[in-house]
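Heads up, one of the protein chains got dropped from this complex, but the rest are sitting where they should.
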Amino acid sequence: MTQLFRVDEQTCKSSGELGLAMLELIRELYPIGRSITGPGLRATVQRLSKIVPLQITEIPTGTHVFDWTVPDEWWVEEAYVEDVKGRRVIDMRNSSLHIVGYSVSVDTEMTLSELKPHLHSLPAHPDWVPFRTSYYNRNWGFCVAERVLQSLTEGPYRVVIRSHLGAGSLTLAEYVHRGTSDEEVLVFAHDCHPSLANDNLSGLAVAINLAAYVRPRVMRYTYRFVFAPATIGSITWLAVNEPQLHRIKHGLVLCLLGNRGPLRYKETRSGDTAIDRAAWHVLRTEFSSSLRLGFSPWGYDERQFASPGINLPVGAIMRSQSGEYPEYHTSADNLDLLSPESLGESWLACLKIFEALEGNVSYRNLQAKGEPQLGRRGLYRQTGGYYTDVPERQMAFLWLLNQSDGMHSLLDIAQRAQLPFKVIADAATELECVGLLAPA
Amino acid sequence: MTQLFRVDEQTCKSSGELGLAMLELIRELYPIGRSITGPGLRATVQRLSKIVPLQITEIPTGTHVFDWTVPDEWWVEEAYVEDVKGRRVIDMRNSSLHIVGYSVSVDTEMTLSELKPHLHSLPAHPDWVPFRTSYYNRNWGFCVAERVLQSLTEGPYRVVIRSHLGAGSLTLAEYVHRGTSDEEVLVFAHDCHPSLANDNLSGLAVAINLAAYVRPRVMRYTYRFVFAPATIGSITWLAVNEPQLHRIKHGLVLCLLGNRGPLRYKETRSGDTAIDRAAWHVLRTEFSSSLRLGFSPWGYDERQFASPGINLPVGAIMRSQSGEYPEYHTSADNLDLLSPESLGESWLACLKIFEALEGNVSYRNLQAKGEPQLGRRGLYRQTGGYYTDVPERQMAFLWLLNQSDGMHSLLDIAQRAQLPFKVIADAATELECVGLLAPA
Partner (left out) sequence: MTQLFRVDEQTCKSSGELGLAMLELIRELYPIGRSITGPGLRATVQRLSKIVPLQITEIPTGTHVFDWTVPDEWWVEEAYVEDVKGRRVIDMRNSSLHIVGYSVSVDTEMTLSELKPHLHSLPAHPDWVPFRTSYYNRNWGFCVAERVLQSLTEGPYRVVIRSHLGAGSLTLAEYVHRGTSDEEVLVFAHDCHPSLANDNLSGLAVAINLAAYVRPRVMRYTYRFVFAPATIGSITWLAVNEPQLHRIKHGLVLCLLGNRGPLRYKETRSGDTAIDRAAWHVLRTEFSSSLRLGFSPWGYDERQFASPGINLPVGAIMRSQSGEYPEYHTSADNLDLLSPESLGESWLACLKIFEALEGNVSYRNLQAKGEPQLGRRGLYRQTGGYYTDVPERQMAFLWLLNQSDGMHSLLDIAQRAQLPFKVIADAATELECVGLLAPA
């Protein structure tokens, strides 16, 4: 008898409680000053390692990774702007967003006019602090609420950034759960953003809890969870792991999974792979109002997986699109934006996508001429004639028997029947039990 | 010159009158107590045989037919429930629906409480009697209007069913009209339902009158009309005729064709066969508001033809879907539900589908470089310049000349031109007459 991974009732029910736990994890990770390298990034993956032990790989500064080079490592001791009375009008201790990522050191005095070119604010959102970086262009700067900026007098101000920028390494972290097959499902989440909640802490929380869920379970596929900085991190990971990439058969980039609003699935580059079909089938049959987004070379690390020289079937799952919600990359992307229900539901949706990938096998109808007599096998109502509806399980039996001709997998059949994958998969098991279906 | 079956004006006009005749036939068949075997079924096919002589085949009880076995034959002498004063509160003489199909014999006295598990009613429709059966589970029961059920006192009641259930046979009936080719068009109608008008008497009336229409005519295809009980009947017919099934190139299941409302065509399993294209083209160009239904393994005997081991291109034509009109399988599916116009139109639609199947040949344009000069052949207006519309016949000429490159049949062209098949077929004959088209 075929025994495949199933998301049971208990798991579905547990997603609410898990959502709360994920929110707590995010609350803990939120203040850490992350960047694409450095101690904040390391602290983050070490916290995740308490949930599932991650294998850490440090890639040295200067390593050539495709068209890029691993940059210097960066961290900031302190960063502030002080007025003549010694009051810190901007101070990184209040939020890791205040410092422009990869700012060089500075310790000088200047007037507001001189300082202004180094200050970033959002006039349209006067209370929000933007997130800005200057990874590949040596510079320095502060991010500040427009309202604060407007309140500043001409100065002079003392400007202090004590940052460290030099040879070091970029931190990659991963967890691999071996399945019965070497074929892999890749789950990728970026981990380089400072104090932003939905982007990227929601993705980290969902990914690490998916790892925790599959860890004790027997799976058909090998599941590889990768945590790395956006862009340079995924490129570095791809470059380092290039010889093994052929094992990746399906993949998902996770991001922006904690806000309210419907789930969105973004297609792979070709839009018609198994992960596209599995993910979208799960979302449209089990998560109402879900949206499907066409592929675009804009977004997160799915861009790297979709580059023509890599071309892996990696989709993305999210609740918002990068840049398309107003709080994106500002201090307003904080814990208030998140809902534990959304986090839990995002996690459950991913599990159900795994379920569809794991269970997408094909059967053969052993009584293929006419419909078999389900009644004498206890799979059909005993009294015929009048009825008002047909139960899903009944329809699942009929679709399975009709389509199990060796050319249709369970996912094909679930799609055609417009039934949740689990309904089809469970019905297939029942039909296999009574000898009507056999693995194709 | 190619001479193919055409549905002429006279035939179209006659459909109204024929609808009335079909309604009379249905009125005559309505009271007969049919089941999947037995004398009611035989009486029904004998009445149809008066219109077109049917070949009857009796398949003995116990015959193995694929996964099924031909059941015992069943009939009922009498069936009633009598109160202490000898009044029959339920009596099968009033309607063949009162007895649950395949009820075993019983003659006993019991209180209402004891009787109730054997009574079937429809609380949502208190005046209607449901249709119920227990073909494969030995049991007995009565169907009754909820209003009658509510009026019953505690009893006791005498319950009498004198039924006969034992070795016999299942009755198949068919008529074959030989065409110039051995390739067959199958028309199937189930004939096992008791006093229900739309289901299945409308299908029988339309099918037998299609047989009557083609009988005196020269057809390209061989037309096979099969009358058999639903499910077990079609399975039995398939099992008995398995070696000849390869001859069936197109098929239609007819049912639920007498009620008001638009025609519906239900696709074959693959949805893209010639019968799908012919039937839907006819319906959408000539019968307004027609609907197209995707294939589903729910419905009538198209399910058996669509099983993966049989896999014949058999669609279904109907005006309602089984289970999706409230009167379905109740005493309210009576003659009031039927309209003679609907019956006539259903018959005409089938004939026009035959017309498209018969006439779906390909031509070759003999003057394929530029448009030929239709004017000097009398096929184009003599005065050019201002015009306000282009007649259908004119457009048919132009589409035929443009598309007759050996890769497009008349049905292909009619579909692309969005013109009725007959307009294209008649125009093709005209172009063939003047030497512009030749059979491809």
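Labels for the chains are A and B, by order of writing; each one numbers its residues from 1.
The rule we apply is simple: contacts are C-beta pairs under 8 Å (C-beta built on N, C-alpha and C of every residue); 3 or more make two chains touch, one makes a residue touch a chain.
Quick caveat, the model's predicted, so the values are computed rather than measured.
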- Looking at A:V185, A:I310 or A:A396, which residue reaches the missing chain? A:I310
- Task: Using the touch definition up top, pick the residue from A:P130, A:G179, A:G203 or A:G315 that touches the left-out chain.
- Result: A:P130
- Item | Full-complex contact with the absent chain, from A:S105, A:T231, A:T383 or A:T429 | A:T231
- Touching the hidden chain in the full complex, which residues of chain A are there? Just list them. 65-68, 100-101, 120, 122, 130-137, 139, 141, 231, 234-235, 238-239, 242, 269, 296-298, 303-304, 306-311, 323, 328-330
- Those residues of chain B which, in the complete complex, touch the missing chain: 365, 367-373, 375-376, 382-390, 395, 398-399, 401-405
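In this text, only the chains that are shown with their structure count from here on.
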- Item | chain A and chain B: spacing of chain centres that average the CA atoms, whole Å | 53
